[in-house]
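Certain chains of the assembly are absent from this excerpt, and the rest are unmoved.
Residue numbering begins at 1 within each chain, and the chains themselves are lettered A and B in the order written.
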Amino acid sequence: MEQDLTSLAAAVAELQASVSAINGTFAETFYYLTIPLMVLIHVGFLAYEMGASRSKNALASGIKNILAFAMIVPFFYFVGWWIYWAFPTGLTLSEGAMGISGIAYANSIALPWSEYMGPNLDDRSSGVFWGAFVLFAATTASIMSGGVIERIKLTGFVVLAIILGAFVWILAGAWGWHADGWLVTQFGYHDFGAAGVVHMIAGFFTLGVLINLGPRIGKFNADGSANHIAGHSMPMTLIGLMLIIAGFWGFLMGCVIVPGEAWSWSGTIEGTIYGTPMTISGMTFNTLMGFAGGIIGAWMVTRDPFWMMSGALGGIISCAAGLDLWYPPMAFMIGFIGASAMPFVATFIEKRGIDDAVGAFAVHGFLGMWGLLAVGIAAQGYPALFGEDVITTSFTGQLVGAVVMALLGFVPGYVVSFVLKVTGQLRVPEEAEILGLDAVKVPANAYPEGLHASVSPAE
Amino acid sequence: MEQDLTSLAAAVAELQASVSAINGTFAETFYYLTIPLMVLIHVGFLAYEMGASRSKNALASGIKNILAFAMIVPFFYFVGWWIYWAFPTGLTLSEGAMGISGIAYANSIALPWSEYMGPNLDDRSSGVFWGAFVLFAATTASIMSGGVIERIKLTGFVVLAIILGAFVWILAGAWGWHADGWLVTQFGYHDFGAAGVVHMIAGFFTLGVLINLGPRIGKFNADGSANHIAGHSMPMTLIGLMLIIAGFWGFLMGCVIVPGEAWSWSGTIEGTIYGTPMTISGMTFNTLMGFAGGIIGAWMVTRDPFWMMSGALGGIISCAAGLDLWYPPMAFMIGFIGASAMPFVATFIEKRGIDDAVGAFAVHGFLGMWGLLAVGIAAQGYPALFGEDVITTSFTGQLVGAVVMALLGFVPGYVVSFVLKVTGQLRVPEEAEILGLDAVKVPANAYPEGLHASVSPAE
């Protein structure tokens, strides 16, 4: 029997190793898969923005987008990741209660010469987490990208994209999307799906840039009334937007902490990034319901396919902060309300002389804010952190968070674009804008032959 | 030693919790991933249908598709899911042998106020299963969508899409794609990959609608001969179809029950939705072989890239009912035969004055039926249910299933579209059709500038 016990103990030890291995491989794969899905977001943004540009600017819009994605990667490697771990408690660089923040912690795990910043057989999570965050960063920059098309200078844009993607959003993430983040620990800020830290930040940053960038030539008439400047291919734009929806599911996976790892909050259930328990299953209900509500709301208000697909995004964004919490019909309503209001917000800022080419502020800035406040209105009193006797969600907390996100997005966007403007790096020359950016800047042609009818259509 | 035993027992208990957690998280992730993949089906349908429309109708086709997807979500939440669990035994609402059907069961798990219909920390499966089914529903509606483009009224279409996606297909699913379904328990009906419950239902429903909807103006000449009305962008259509192929793999994942959960059929091996054992690995062989056979068959008959890509879908659909069973070269042949016949079926119905703009009936209705019958011909005698001494697959069972699916698809499609026709909600006015639906109905323009040559091509 002694022997039985020994062999049983060996079997148990072997099982423990095996379970640990499968947990690790599963978690690694889970976050890895967020990346190709989020690359689909970028395929989508590429199609969307090229389609939303007039053909004379289509390639310039694409180049901008591709280059921003590329630039963010090394900046996020060298700086962004470190910021996320260093700044949660504010600007003091001190360690927070969970012990996963502050300068010492950041130095140990996120400096480029840290053992965790490259292949390491003893670390099967840093690379995939970092990768998911890089894609979040690139997504944040792409949100701005659409609003500023057809007149921004490539240099200026790339600087803005790097600042937004590798500095601003990740500071917002440290503050509001981290268990030691001061917005969370002090205000119970709850932002499961990054409505504030990604969407508001990107939307308000864009607003700040647009003020300095100014409208496209021809956007406004002498009397201040606005013209609609349509892109050259609405089908390309719609296909792009639907691809973003496909990729959105990867983005949301990246907001979940899976159980069973040493770094997991729980051994048995998924958590939010704050450690509060949630399920992927529940999030699925709400994502689909918010998506549907957003499309239907935008359709009822506009009948316009561009706004319908923007409403699909907008519906999910409206629900994003509380995707772990909503009752699904509530998610439908929150998406519906948000997306119904969205076109009016777009018109409102247009009336103020701001030319947001794709409604980036209305979709991301405004609806991200609506998402945060909706949690404050309808999901108060949930624990905001892992553990017992913790701070809970509240309207105040969400409001404080929304104000911080608005400012943290707007101010750097405004200031940096102002500096770029003053130094002549923000906007292309008038002649280039009129001639088209592709003709002036791009050694290639979007449609070299144009397209001419080869047979007459049946009708 | 007593102590050793106690500590070992503790280790085992911990392992049990850990294994249960990883099983649960894996299963949840597995079904979750079906959703972004099936969203790719919708990206594909969007591109495919806009490309297959003349440019004057491209956006109207897109709007139709987007809105149908959105509308199906809440209807499936409030009604569709309940139907699936309530009706397996027929229209009696009684409980079946497996104990997972009937009105009491449906009321307990699928009414909107059920604890299983929203975020619930004790339920990590309902949302992801529901989500996968919603995407199946939306796919079913999208199949119809292609056939009716360029003349259907949006209102009428949305009604038809909701009826098809949230009522008809899910009733078919209850009857033939559920372990308590009467077609399964009484006839041994086998339809692993939804050849009948999705493809036949959608194809025959579309046929019923097309009869009442009538052909596009200009489709048929006075002497009854048909004109080919080509869409405005074949490349867009082909790209869309290949995206549907990418998404198809997600659809097929949604047909598999993974092992290891309380709700799984087996602790060790995947099952079909009926509980019969199968492997994802075997299904992979057959999906690729059917795909290849379909393309090659369609190519040999037509040389037309539209039919080749439709044959790619058609080859998989031909094999779908028995994807768990075929010997791979057999799957190739079944796909090849089906896709070779497909263009003739399209011509056949065209000769009868029916204008199916994308061959939806030939690809989905006819090949879904071929897939069901192929199981009856070449895969008789397999157990149709979990357990021992169960009913087996047979030609009769498949034939009965095919007849039921044909009727369950056709009759509602015909009746509802007839009612819509009589009430003037089915078809746009003649002027709108001639002018183009986009000009009349859509506050946006597919290609506002058109595209003109900016340099002369090299040749």
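Keep in mind that, in the parts below, a contact is a pair of C-beta atoms (placed from the backbone, for glycine too) under 8 Å apart; a residue touches a chain by one contact, two chains touch by 3 or more.
None of the values given here were measured: they were computed from a predicted structure.
Whole-complex copy count, one sequence throughout, 2 copies displayed: 3.
As a working rule, only the chains that are shown with their structure count from here on.
Subunit A and subunit B have Cα centroids separated by 31 Å.
Partner subunit B is touched in their complex by these residues of subunit A: 2, 5, 8-9, 12, 15-16, 19, 22-23, 26, 30, 33, 37, 40, 54-55, 230-235, 238-239, 242-243, 245-250, 253, 258-260, 267-270, 277-289, 291-296, 299, 302-306, 308-309, 312, 324-329, 332, 439, 445, 447-452, 455, 457-459. For subunit B in complex with subunit A, the touching residues are 1, 4-5, 8, 11-12, 15, 17-22, 24-26, 28-29, 32-33, 35-36, 39-40, 42-43, 46-47, 50-51, 54, 56, 58-59, 62-63, 66-67, 69-74, 77, 112, 117-121, 123-128, 130-131, 134, 216-219, 227-230, 232-233, 236, 434, 441-449, 451-457.
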